[in-house]
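Complex shown without one protein chain; remaining protein chains in place.
Right after this comes chain A.
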Amino acid sequence: MSDWQIVIGLEIHAQLNTRSKIFSAVSTAFGAEPNTQASLVDLGFPGVLPVTNEAVYEKAVAFGLGVSAQINHRSVFDRKNYFYPDLPKGYQITQLADPIVEHGNVDIELADGSTKTIHITRAHLEEDAGKSLHEDYAGETGVDLNRAGTPLLEIVSEPDLRSAEEASTYARLIHKLLTSLDICDGNMAEGSMRCDANVSVRRYKNHPLGTRTETKNINSFRFLEQAINYEVERQIQVLESGGRVTQETRLYDPDRNETRPMRSKETAMDYRYFPEPDLLPVVIDDSYVEAIRERLPEMPDEKRERFERAFELTTEDAETLSTNRALADYFEQVATASEPRLASNWVRVELLGRVSKDNFDMAQVPIPASELATLINRISDDMISGKIAKTIFEALWNREASSVDAYIEAEGLKQVSDSSDLAPIVTSIIAANPKQAEQYRAGKTKLLGFFVGQVMKETGGRANPKQVNDLVRSELDATG
C-alpha cells in the first residue's frame, strides 16, 4: 500500500442560512410539513421567473474573503440540465464559467503539527434539489420539494488532500469557517453541510492522476474518513489485480461501511450547460466587497489567539471555546464579567458536559451568561463554595432558579465564614469524637480530613473549607 499515493479533492455543499430561498421568497426553515415550503417557482411551473436573493451574495463574498479568494465582480448563472423528480424544472441553476469566488486557500494543521495549504478552486452559488423518499411507497417515490431552491455554496478544493485524515481536517476547518462567518448553521445531521469526495490513487508521485470516483452526499466527518478509506482500498485492490477503476458516482453506506456505484450510466452524463436566460449577470464593485470585509466577524484562529492572550487560557482550552461562534460569544460574555479562567472551567466542564460543542445552540442553554458570571463571582468573593455553586448551577439548568443571588438568599446557601459562627461547631464536633481527637494528637494527622468533613456536614456544606481546616487544626493543637 505504501507505494500508492492517494489523491483527494472535496466538493462541499453548504446550505446558506438565509431566511428565504435563493430564487423565491419562500421560507428555508428545516423540518416543515412536506411541500408546504414549495412555491410555483420551486415547483418549476411554466411562466414563472427566478429573482435572486441578495443575502446569498453577501454570504458567498464573506466566505470568499474568509479563504483569501478572488471575488469576481461579474458572476453569471447557468443551467445544468438533467432529469430527476426532485428537480422539477429539469435543470439546476448554478454557476459554471463565472462563479462568484475563485482561487482561495486555507491552511490545515497536520497530525505532526506542520501546516499544509489546501487550494480552493472555486465556490459557486446554486440551488438545492428536493428530497426523494423511496422507502414507504410501494413501487413509487415520494417527492418533497421544501428543500428545492435552498441556497447552496459549493466549495470545490483542488486535489491537494493526501489522506482521509487530511480530508476530514480540511472539512472540519471549512465547517468552522462557515459557522464562524455565520453563513451556514453547520448542522450536518440536517444536511446543512454535505461532502462529495473525489478519490483516486496512483503508483508514484508525479505520475498522471489515476481515474477517480466521486462518492456523494457524505454527511459526517467520520463517514467522510471511512468512505475515503474504503474507496482507496477498493481502488488499490482493483488496480493490483490488473483491473481498471471506472469513473463513476458512488454512494457511501454507513451501515455496511462500503461504497456502491450510484447509477449505471451507459453514456457519460452530458449536462448541456448554458447561461440561464432568466437571470442577468450579477455585478458587484469594490465598495460592496469592502463593506462586507468590514462587517466580517473575527475568524476562529484570531479568536483563539485573542482568548489565549486576553483570558490567559491554554491553546487547547481556547481552541475548544472558539470553535463554535455561539459558544465563543457566550464564553466571552461570562469571562469579561467574572474571573476568566474560572469562566473557562465552568463553560467547558459544566456547560459542555450538558450541551454538545458542535451543535451548541443558545436556545438549549437556560442560563444567561450574566447569571453564570454572577455564580462565578460568588465563588471568587467567597460567598459560596465550589460545591454549593454546582448545586446552584444544577438548579439554574433545570430552571428551578433564575437569579443566582436570589436563590442563594432564599435557600440560605451563603458560606459560613464568620469564625464566631464556626468555632462553636468545631468545638462540639471535637468534643463528640474524643477517640479520633486522641489519635490525631498521637500523630495520625490524616484525621484532620475527618473533622473537616464532619464540620462541613454539620453546616450543610456552607462552611468555607479552608477556614474550617485552619480552625480544626488550631483547636486540636490547642486543646491537646
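We take it that a contact is a pair of C-beta atoms (placed from the backbone, for glycine too) under 8 Å apart; a residue touches a chain by one contact, two chains touch by 3 or more; residues count from 1.
In this section, contacts and distances are computed from a predicted model.
**Student:** According to UniProt, what is the chain that's been left out of this complex called? Choose from "Aspartyl/glutamyl-tRNA(Asn/Gln) amidotransferase subunit C", "Putative OB-fold protein", "Iron ABC transporter permease" or "Histidine kinase".
**Tutor:** Protein name of the absent chain (UniProt record): "Aspartyl/glutamyl-tRNA(Asn/Gln) amidotransferase subunit C".
**Student:** Of A:Asp112, A:Asp255, A:Asp270 or A:Glu294, which one is in contact with the hidden chain?
**Tutor:** Residue touching the chain left out of view: A:Asp270.
**Student:** Among A:Pro254, A:Pro281, A:Pro366 or A:Pro424, which one touches the chain that has been omitted from the display?
**Tutor:** Checking each option in A:Pro254, A:Pro281, A:Pro366 or A:Pro424, the one touching the absent chain turns out to be A:Pro281.
**Student:** Of the listed residues A:Gln5, A:Ser39 or A:Asn187, which contacts the missing chain in the full complex?
**Tutor:** A:Ser39
**Student:** By the contact definition given up top, give the residues of chain A that touch the hidden chain.
**Tutor:** So the residues of chain A touching the unseen chain are 18-20, 24-27, 33-40, 43, 51-55, 57, 81, 83-85, 132-134, 137, 139-145, 263-264, 267, 270, 272, 279-283.
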